[in-house]
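Yeah, one chain of the complex is gone here, protein chain that is, but the others are all in their spots.
We call the chains A and B, going by the order they appear; numbering starts again at 1 in every chain.
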Amino acid sequence: MTVFHYVLKRSIANKTSLLILFLFPVVAIFLPSGEYWPHLPYGYQYFGIFILFISLKLSGLILEDRMRGIAKKLSIAPISHFSYLAQNLLAYFLILVLQCLILVYGGVFFGKELYQPFWLLILFLTFSMASIAFALMWISFFRNKEISMLIFMSMISVIALIGGVLIPIELLPEVLQKVAITLPTFWLAWGIDWIIFGGEVKEFLLVNGMLILYMFLFLIIGSVKKLH
Amino acid sequence: MRVYERYFRFVIFWRIAQLLILAHLWLLSTTDFEGIVFILLLLIVMSIRIRFSITKWSFLIELILCIAFIPYFPFALYGLAIAIFEAAIVGKWWLFFPITILMIVSHPLDLTLIWYSFLTVIVGNFTYHSMKERKQLEKTLDMERKEKYELERIKMELLDAYFEVEKAAELKERNRISRELHDHLGHDLTGALLAIQAYEQVDNEKQAHGLLEQVKIRLSRSTTRLRNTVHNLTPVTYIGVERLQRIVADAEPLFVEFKYNGNVDNVSSQSWMMLEACLKEAITNVSKYSNATKTEVELDVTETLVRLKIHDNGTVTKKSVNGSGIRSLQLRARTLKGSLTIDRQNGYLLVCVLPLQRRRE
Partner (left out) sequence: MMRVLRTIPYTLIRMSRDYITLLLLLVVPIILITIFYFVLGDMKNQYGDLAFYDTAQLMTLVFQLFGGSIVIAYIQDDLFSARRQRILVAPMSLPLYALSISLCGMFFSIFLGFLLVLFTGVGLNVEWGNVFWVMYIIALLAVLSSLVSLILIFSVKNIKLAERLSDVYGIGCVVLAGLFFPIPDYPVITFINEYLNPLLLAANAISYAQSNLFSDAYIYMFRLGIGIVITFIIVYVLGRRKI
């Protein structure tokens, strides 16, 4: 687990990263609630986008490894590609787990109305997995960290708009509503709705199942071994 | 890179196109999320298939998926085309028939669907055969490449053997000379010397005369032997620079000027043969194709390389490709780690540069 160890250390090595990683969930707890929509406080509603950004920022480490030729050195080191990836992703996931814990149970501690905090946590965790896998796939398309981040930003702003995070999905035109279903954020929004309004357990399982399916898809595509 | 890579690319393209068709149908349909679950599952199977090599029978996964989703998403029938395609590109095109029957049975007759799956099976089968052929071709290519390397190796071994033979011949010749000198010449000369010394000591006139007679015989025999030995040593053919001079002299109707400088003894016999071949080829070419009046041949030998330059003042600048003679010479030059270049810009210019190989110890 050496890689795991060092990835963890690198992720929180400088103060800015540490601040971004752990200050935001704390700030997000105290963001106000909306009047009609969203039903959860804004910090919770927007947390999905934050998770997407953080996963890309974290998996930037892998891209950095590829850019700086460390991936090449690793490929002749006695460590398999699978183990390298798994340890990296595990470390990112651990960081995201911590953030979700801070956000959800911090909210509970400060008396925010979260309806079903435990299920919310579970939802955020599955979404984190899907989003890390997505970030892994995303960086496999790029050779440059900055460019990958910038294009990601432009894509996320569109996804956030039509994926049901920034505005309720019912407001979108018919076609966009259908397109939105293909985006992982749609399922996050659906999951949040389930947590607020309740419903059959089957539905919640479907939401999480879909997120996990997305995770598998992104992982399979993203785990290609790339030596630039 | 694999030769049939672009077939893989085509296959991936086709798979994505099929999924896009499904996605389009889903967009048109009234189905909600079931369609996207279905497409996502197909996408996962597809990406697994692209990333890892899985069993030939994996098209059954798609088949089962499609059949399972038909109640929820009617257009899953169109997904069956994916199963047909996956079966066809592993050579199981007959799957088209049961699936088509299934399509006809489970649905009011939809000609577009039948046409679509027919198209798919044709494309899939064609791809399968092209890929198979490509793989076969690649195998042949690999074999040929392997044989080529083998030949190259044998050629290098032959060159090495040539060196060995040359060395062995030299040693043999040296042995012959030393044996000849030792057995006959040495023997007779020693005898003559002893006879002369004895002659000085002897007082008897008749005896002394006999000894002198003997010395005379021995010396005359030695002279003959020496002549014979030396005669045997001299090669009948000319080698080295004399050979080149002779070639130049033989090219009589042409006016060829031959100069050389440097220590020509350092040039190995292979190089001489190569240079000779070059000179012959060049002179043949000049006499055949050129309108030159004067040809200069220069041979420079330095510490590390030997350079032969043949230059005529012809004006024929016909853009001709190098003939097979020149090409084979170039190949030979390359095996000797040298080079041979032709330039027709300003008369016909042939330059052959060969490295001087250090004699192997």
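By definition in this document, a contact is a pair of C-beta atoms (placed from the backbone, for glycine too) under 8 Å apart; a residue touches a chain by one contact, two chains touch by 3 or more.
Predicted model only: the values in this text are computed from it and were never measured.
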{"item": "Contacts of the hidden chain among displayed chains", "value": "A"}
{"item": "Which residue of A:L90, A:I122 or A:L172 touches the chain not shown here", "value": "A:L172"}
{"item": "Residue touching the undisplayed chain, where the options are A:L18, A:M153, A:L205 or A:L227", "value": "A:M153"}
{"item": "Hidden partner chain, residues of chain A it touches", "value": "16, 31-32, 34-35, 42, 46, 147, 150-151, 153-154, 157-158, 161-162, 167, 171-173, 176"}
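We take it that only the chains that are shown with their structure count from here on.
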{"item": "Residues on chain A engaged by chain B in the complex (per definition of touch)", "value": "175, 178-179, 181-182, 206, 210, 213-214, 216-217, 220-221, 223-224"}
{"item": "Touching residues on chain B, where the partner in the complex is chain A", "value": "23, 26-27, 32-33, 36-37, 40-41, 43-44, 47-48, 51"}
